[in-house]
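All protein chains of the complex are present and in place, except for one that has been dropped.
The block that comes next holds chain A.
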Amino acid sequence: MSNSTYRIKGETGEWEVVIGLEVHAQITTNAKLFSGAATAFGAEPNTQVSLVDAAMPGMLPVPNRECVRQAVRTGMAIEAQINKYSRFDRKNYFYADLPQGYQISQLYHPIVGEGSLTIEADEKAGLPEAKVIGVERIHIEQDAGKLMHDQHPTMSYVDLNRSGVALMEIVSKPDMRSPAEAGAYVRKLRAILRYVGSCDGNMEEGSMRADVNVSVRKPGDEFGTRTETKNVNSVRFVMAVIEGEAKRQVALIESGGTVVQETRLYDPDRNETRSMRSKEDAHDYRYFPDPDLLPLELDDAFLAECRASLPELPDAKRDRYLGLGISAYNADVLTAEVEAARWFDTLLDAGAKGPTAANWVTSELFGALNRMGRDLTDSPVSPQQAAELLGLVADGTISGTIAKTVFEKMLESGDGAAAIVDREGLKQTSDTGAIEAEIAKILAANADKVEQYKGGKEALFGFFVGQTMKAMQGKANPQVVNELLKKALR
């Protein structure tokens, strides 16, 4: 494990930041954790509420098998210990968005134990080396509803649509030492969740959010007292919270104060955190095993199915791409988002060669999509069409330069590459007669440059190539042009 060099410079010297994250990830399912109610985002208030979610008298929770399955698959994806025996506990507290008066969670026996994930080196982002970040546990729990304070002058309203929605709480170890590491951790975790399909990772819609634990210490000292900033909902904000909170703590300590263990809230508009409640007035949650639910006991067949259903994960995919000769940078870019990786894999399956295809996707395709304000999911060019285009380059039918033109036309018309090449007569020629004729004309017209070239100014070779290609309207096979030119200039 590398040592981050990220330091807060205080008046008394340098401070190290210690970070742990609790990420709440909404499990992608059609139904809630313990009821059959729907979970779609953005529905009218209180339209996705069952009798169980509203905690009507006598209603009972029944675990949703798919939520359990997704948590197990997620655990497997971070190579974590899967606990064949786990149990649900009640976390008791009163709030208007919590109909039961308790949240069903897993305190004592979580479904997933210790695991880890690797964040890749990224020099530009301040990550000199790859680093393994430990995950303490993953447990399943219910989400709460939402209070609405802007609907009535004196009353607050409650929307229970989210009440009972299944969450995974993924608790990291305090292994991160810089905002960059924390940012990379969240991005990597998000990528894994999206690969696995257990969470859509949509932070804007609240399906993924983080509680950020931060403390500071002099390098080598014991851990300092931490604060927890709740419900941070973007990677950028996570990094901003860490930076701001670390600086606040250093300033506080250096001015003679002490950090108190407390819960804080982040205000993105002012980019600052403020105290919500301290440890003294923290709730006593009176956790105890939920007597409405039997312990979860997972059998080997269930675990085997979970494992068999896992897709190739980012790290394995990255290794495979590297093995194909794809550059580390391209491999990172292509594996970061599951859609990109799937698109690229389809392109490879359609016959495209790894390194060329990777270069083309990360430069040509991403460039074009960027210009159009689109992403891969609504790319106007399919992987099959792209493979056709790259195939025409690979077999010498068109040059790389012509390929750019053909690609533009594909984007405009939606037509296939071969059809465009045919229609526009863009096929590259290896007809030595035609090329030799053009070369002869060019050499005759530039006798002075021929002299200079022969006199040792070999850099002029490129000029002749360019002139020849231009005369051939780009359709000459560059290799043939090179060979013929060398012969003519001898």
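Quick note on the criterion: contacts are C-beta pairs under 8 Å (C-beta built on N, C-alpha and C of every residue); 3 or more make two chains touch, one makes a residue touch a chain; residues count from 1.
Here is the rule we use: contacts and distances are computed from a predicted model.
Visitor: Pick from "Putative alpha-E superfamily protein", "PqqD family protein", "Glutamyl-tRNA(Gln) amidotransferase subunit A" or "Sugar ABC transporter permease" the UniProt protein name of the chain that isn't shown here.
Guide: "Glutamyl-tRNA(Gln) amidotransferase subunit A"
Visitor: Which one touches the absent chain: A:L293, A:A434 or A:L489?
Guide: From the options A:L293, A:A434 or A:L489, the contact with the absent chain belongs to A:L293.
Visitor: Looking at the whole complex, which of A:M56, A:A130, A:L324 or A:A437 touches the chain that is not displayed?
Guide: Checking the options A:M56, A:A130, A:L324 or A:A437, the one contacting the hidden chain is A:M56.
Visitor: Pick out which of A:H24, A:R90 or A:K475 touches the chain that's been left out of the picture.
Guide: Checking each option in A:H24, A:R90 or A:K475, the one touching the absent chain turns out to be A:R90.
Visitor: What does the interface between chain A and the hidden chain look like in terms of residue numbers?
Guide: Chain A touches the missing chain through residues 51, 54-63, 90, 92, 94-96, 99-102, 156, 158, 284, 286-288, 291-294.
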